[in-house]
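Below you will find the structure I want to go over with you.
Only one protein chain is missing; all other protein chains are in place.
Chain lettering (A and B) follows the sequence in which the chains are written, and residue indices restart at 1 in each chain.
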Amino acid sequence: MLMTKLFSIQNKKRDGKDSLNRKFRLSEFLAENIIKLVSFTSFAAIILIFAFVFREAAPIFFPQEKKTLSTEFQQSETYGEEPAQSTQKTSQEYASSNSGASDVASFKNLTQKEWQPVGENPKYGLLPLFIGSLKATILAILFGAPLAILAAIYSALFASKRLREIIKPAIELLASFPSVVIGFFALMTIATFFQSVFGFTYRLNAFTGGVAMAFAIIPIIYTVTEDALTAVPKYFSEASLALGATKWQTALFVIMPAATPGIFAALLLGFGRAFGETMILLMATGNAPLSTFNIFEPVRTMSATIGAEMAEVVFGDTHYTVLFFIGALLFVITFIINAIAEFYVRAKLMKRFRGE
Amino acid sequence: MKKLFLIMITAMIAFGFFMPGKVITVKGSDTMVILAQRWAEKYMAEHPGITVQVTGGGSGTGIAALINGTTDICNSSRPMKPSEREKLKIRYASLGVEIKSAKDGLSVYLNDANTIHELSIEQIKNIYTGKTTNWKDVGGKDSKIIVYGRENSSGTYVYFKDNVLGGEDYTSSMQSLPGTAAVVNAVAKDKNAIGFGGAAYAKGIKFAGVKKDANSKAYLPTAENVKSGDYPISRFLYMYTKSRPTGELKDYIDWILSAEGQAVVTQVGYFPVK
Partner (left out) sequence: MMNNKFLGRSIVIMSALSTLLIIAALVYIILDIYSGGRNYLTWEFLTGNPKEGMTAGGIFPAIVGTVLLVLIMSVACVPIGTITAIYLNEYASKTSVFTKMIRFAVNTLSGVPAIVFGLFGLGFFIQFVGAGIDKSIYSDGQLHWGQPNLLWASLTMAFLTVPVVIVSVEESLKTVPNDLRAAGLALGATKWQTIRKIVVPNSLSGIMTGAILAIGRGAGEVAPILFTGVAYFLPHLPQKLTDQFMNLGYHIYVMATQSTDVEATKGIQYATAFILLMLTFSLSFVAMIIRYRFRKKLKA
């Protein structure tokens, strides 16, 4: 709005003067710099996210001794009842059970095998959560990636142009499925189906969550792989076909190897997406913080833990800090994975196509 | 297009500073949000001119709001923690006022097909701490016990831990589900499951009778048993205010504690305190 006004003022001024004067125009200067400034938002966003997630997680690195609370055994006033013994007891018991709590997120506490953040001695072991995230993500990749890559191969290399114009948008529409809907579907339908077919002991488990999450990562793996396959220069396949290779031989031995870094990037992006996914896992994995590698047991993932617990923790508490720390870890892990996909793989891909 | 945006933004900012008349705000426990909503509806119908605004979010959220001064009444399904009382004291030089507004029998759910009908507190504790993992150890058939519980952010989780497990940790293999409904649903679908939560009704589950110890009689979480205290795991649902209620707030709370207000408690499926 401001820019437009300035611009019109500028226009009027110019009409009287030399209209071919191109040396300096305030409107141009402002427009370019305001645009530049606004486009800086994305970069600022990344910095802000980094800064503020870590800021809330910071107390974890500087543990403080907990003061004994002066209200430890004091009671709230009651209202609307006659003082009765039994009613006093629960609060009293609660208060005493909480005394002497060692609510400190030390390094030792964070690396242990138990996640029991609420209680007398809160245990903030991140290990089961990390294993949980890893299990669910790897399962999702195992189910989703082969399907997505094969589908990409089909639509990029074998399907007729017409068919391709149906397949591609259809699979991309799958990306518009909200994760909460996929989670709901997993909770209601997939879990029941698998339990009745395989007779799982646990209805909700890493396997079910992994299958559900495969739906969330298929579109991204498909799209990136498809792009990589179609980006292979035409002369690759033309040369191969001219030498007498068949269509599938060309696909398998010429185009696929050329596009490998791109497919690898697709897998990494899928991994990053799955690792940070929240709603599907929150609804479909059972959320038990186990540190086993059995894929038919329930898992509690890092993201789901934040989603389930953050709403009700006391702000500024150790538990709150630890949840932010998990968020910071998620941010760093996905950041590294995406950066690898971005820089290393793309660079390699470009090199290969330039024939180096 | 741009003008439209500008108008929208102005309208929204204007909205931002618009404040309605006399309102009582209630915030907190999701367990109690339906109860609180019914109270509000009924009270508003009888007392036009007063608005009672109810929001959920969880006990912790409600207490935080009380501390922060954004709500008049906070609903909580657990008593306030000492650390929370401390914060209230720092801000308002008051420990808050506790109002027991209803009673809730915490039920233990079993699948309909389970051959077990009653459990002692000790047995429940052993199941939830992971010492007992097979139904045959508590008199059932030989199959693994699938343990379901609530998320650690809920008041139910804390209450159960303090009063049934004696403060011990839950077994790591307990599957935490975010709400009573999810627990009930899971138990209904799994014949070896056990779960706990507030009053809930669904096909496929039954309530376990609970015994204080191995030799005493088992009681089901019925209205009489909870009210008389025979049912061993029942809790209060609390309301907290910053200071002793006065004026409209006092009228509202008095009404809740009156026979009329307590009748609503029964309708919603909890148990009256009086």
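Just so it is clear, a residue touches a chain if its C-beta (ideal position, glycine included) is under 8 Å from a C-beta of that chain, and two chains touch if they have at least 3 such contacts.
Quantities reported herein were computed from a predicted structural model and do not represent experimental measurements.
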Residue among A:Phe185, A:Phe200, A:Phe296 or A:Tyr344 that touches the chain left out of view: A:Phe185
Residue of A:Thr41, A:Ser106, A:Asn121 or A:Ser196 touching the missing chain in the full complex: A:Thr41
Touching the absent chain when the full complex is considered, from A:Phe61, A:Phe107, A:Trp248 or A:Phe293: A:Trp248
Chain not shown: contacting residue from B:Thr70, B:Ser143 or B:Ser228: B:Thr70
Sites on chain A contacted by the missing partner chain, in the whole complex: 7, 19-20, 22, 25, 27-28, 31-32, 34-36, 38-43, 45-46, 48-49, 52-53, 55-56, 146-148, 150-151, 153-155, 158-159, 167, 169-185, 187-189, 215, 218, 222, 245-249, 251-253, 269, 272-273, 275-279, 282-283, 303, 306-307, 310-311, 315, 323-324, 327, 330-331, 334-335, 337-339, 342
Hidden partner chain, residues of chain B it touches: 5, 8-9, 12-13, 15-18, 20, 30, 33-34, 37-38, 40-41, 53-57, 65, 68-70, 91, 177-182, 184-185, 188, 198, 200-203, 268-269
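In this section, only the chains that are shown with their structure count from here on.
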Separation of chain A from chain B, taking each centre as the mean of its C-alpha atoms, in whole Å: 32
Footprint of chain A on chain B - complex, ascending: 2, 6, 57-61, 63-64, 78-86, 89, 94-100, 144, 146, 151-154, 157-158, 161-163, 167, 169-170, 172-178, 186, 189-190, 192, 229, 235-236, 240-241, 244-245, 253-254, 257, 273
Chain B-facing residues of chain A, complex: 1, 69-72, 74-81, 86-87, 90-91, 93-95, 97-98, 114-120, 123, 128, 192, 195, 201-204, 282, 286-291, 297-298, 300, 308-309, 311-315, 317
